[in-house]
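Scroll down for the structure; my scribbles are underneath it.
Note that one protein chain of the assembly has been removed; the remaining protein chains are unaltered in position.
Chain lettering (A, B and C) follows the sequence in which the chains are written, and residue indices restart at 1 in each chain.
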Amino acid sequence: MLVELVIAVVMGLLFLGIHRKVIARIQGRPGPPIWQEILHTLKFSFKETWVPRTASTLLYVGIIAVAMGIWTAALYVVLAGGSILILFGIYMLHKMVEHGVGLSPGSPYAKFGGIRSVISASSEIPLFAVIGGIYFFTGSLMISDLVAYQADNGPLLLSILPAAIAMYLVILSKMHYGPFSIVEAKEIVSGYQTEHFGVWRAGLQIGDAIKTFVLLYAFVLIFVGQLGPVLLLVAMLALLVSLSFICAVSPMLSPYDSVTVQMVAICILVVWLGVLVVIG
Amino acid sequence: MEKWKVQTMTIAAFIVVIGAWAAGLVGLIGQGATAALLVVFFPVLCLGMMLWWTLGKGEDDLPFMGY
Amino acid sequence: MASAGVAGEPFFALPFGDIVNYFTPYTAVLFGFALLFTLICILSRPEQQLDVVFGTDAYYAKGVTGKELRFRRFMSIACGCATMAAMVSGDVFNFTLFVSMVGVCIIGIVAAVKSRHVLDAAYNYGIIAIVATIPLFGGAAITLATTGTLSIWELSAMASGMPLIAKMLIIVGVMGEGIAPFYAAKAELFRAPGAPYVIMIHVSSLLMFLRVVEILLTV
Partner (left out) sequence: MISGYIIGLIVVFAGVALTFSAFLKERDDVHKLILADLTEIAGLAIIALTATDLAEALIIPGLVVGISELLAVSEIYLTREKLFFQPEKLFTIEVMDSAPGIMGAVLVIFGIILSGFTGGAVAATGMIFYFLCKGHKERFSLVETVSAYAWVLWIAAFFTFMLAPSYWFFGVMMAGGAILAKVVAKMSLIGAMRGESNA
């Protein structure tokens, strides 16, 4: 468990580095080396650190531990083949991390990031299309059951493509530099993370790393099935590169457009679910 | 928070994390218990390790208010 | 136990007659999260919100002090307790009651803020929250009338389970208490200073939503 956790942190940071590298190459820049995010995290953890005078101290510090803790729990759920309902619950609880990080320091920029994270709540709704679709098809939400189901019936990716697309959208809306990442847009400095510097930012980076790893891993497990270590890594990398590609070629949407696009996606998914229920 | 408190907390968290992992490996405690302990103490350990060197270096200050 | 495929095997149950409060891994995670934020509300002092005086370099801090602080802390703790209760409740009607109680507490958390903007948003939210109690109670009552029980365990064991109309009513009610299309007013509530208390607003309604998904998949 501990070994997997450390692997998840390192691999997640590496994935984030690859993400930046791919975006840079697509945009014709050299980009940072792929281990840059690991170096970042190390660098941040040696920086001068304090708590802003206006901050709500316990929340300011505690929310970092929450960020790492919930994704550690998510990693365990995926490894143990637990319920994807828990996994998605944790994904939505991550929203609270954004609010807490944004609202605790008292900075107006961070606060804007937090408020934007409230209005982008629509990015979570496709999850329920995923859950609904999977439950409808397989009759179970346990990852272990899903893996067994796919071993018998072939990958779910082909049979319930809309659900896969929905989950893909969900992961996309949490990637850095993506079209939906309005919570960390540059016009509000660094969004909700503006006032978390030094060690606090390093902690957020670790949480982010586990999050990236868990989401990619969960996508592969849920929609492709159990693979060997090498194939698994290849699948996760392919998924990541496709996400990076979308992030590289699409502009960041304005908050209003971002919500609108997600709403349209939700409507399409709801119609699909309705059709499923009617036909089934 | 004073330095010695953070350092004590870090060492305690380190012992718990390693202990939970080892106990989980040899089967003293269940998988769920290992996971629960790790979820609580791994973040403490991470923050504590990073704060080990840097704590108390800076004065607290107002947030960033623009360029 | 029919819900084992949804939220994992329950590992602790506390029966009161036919109504069983239970912890599955899923509800335990949600319960722990609510407990954590309630503790933060109890222990943390609120943040002071900094604001730039428009058009100048000056800035000022909006603090939360004295009576207002005590009231808001109390309301957010009450909100946390109601959330925790809703997380472990094994009874549809109790769940809807706690959901509407969370609605009351959310109004209470921002009621003491002296900002017309925030009060406006809170008023609109309150009206929606009151109206949302009809589908909530209606859903529970229709369940009772058609199946004769409100216990989630018994409903999940039944072949027919909860009627579809009741399910839809309950989900509409929970949405009205503050998620998805009705969150616009809540984004405005977030502009009030006093971080841990304000965050409780969203923690509670998010957890409600996560729980209702589990309930509706189970029954």
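Just so we're on the same page, a contact is a pair of C-beta atoms (placed from the backbone, for glycine too) under 8 Å apart; a residue touches a chain by one contact, two chains touch by 3 or more.
Keep in mind that what you see is a predicted model, and the values were worked out from it rather than measured.
Taking every chain of the complex into account, the omitted one touches C. The missing chain, though absent from the display, is touched by one residue of C:Leu35, C:Val104, C:Ala157 or C:Val172; that residue is C:Val104. When the whole complex is considered, the residue among C:Val20, C:Leu39, C:Leu69 or C:Ala141 that touches the unshown chain is C:Ala141. Of the listed residues C:Val20, C:Ile130, C:Ala157 or C:Val172, the one in contact with the hidden chain in the full complex is C:Ile130. Interface with the hidden chain, as seen from chain C, comprises residues 93, 97, 100-101, 103-104, 107-108, 111-112, 114, 116, 119-120, 122-123, 126-127, 129-131, 133-134, 136-138, 140-142, 144-145.
By our rule, only the chains that are shown with their structure count from here on.
The highest number of C-beta contact pairs joins the chains A-C. Distance between chain A and chain C, defined via averaged C-alpha coordinates, is recorded as 24 Å. For the pair chain B and chain C, the distance between mean C-alpha positions equals 30 Å. For chain A, residues touching at least two other chains, in rising order: 54-55, 66, 70, 73, 105-108. Of all residues in chain C, those touching 2 or more other chains are 25, 50, 52, listed in ascending order. Residues of chain C that touch chain A in their complex: 5-8, 25-26, 29-30, 33, 36-37, 40, 43-52, 61, 179-180, 183-184, 186-187, 190-191, 193, 195-196, 198-199, 202-203, 206, 209-210, 213-214, 217. Across the interface of their complex, chain B is touched by residues 1-2, 5, 44-55, 61, 64-70, 72-73, 76, 80, 105-110, 189, 194-195, 198-199, 202-203, 206 of chain A. By the touch criterion given at the top, residues 54-60, 62, 66, 70, 73, 77, 82-83, 85-86, 89-90, 92-93, 95-96, 99-100, 103-108, 111, 114-115, 118-119, 121-122, 125, 128, 131, 135, 139-142, 145 of chain A touch chain C in their complex.
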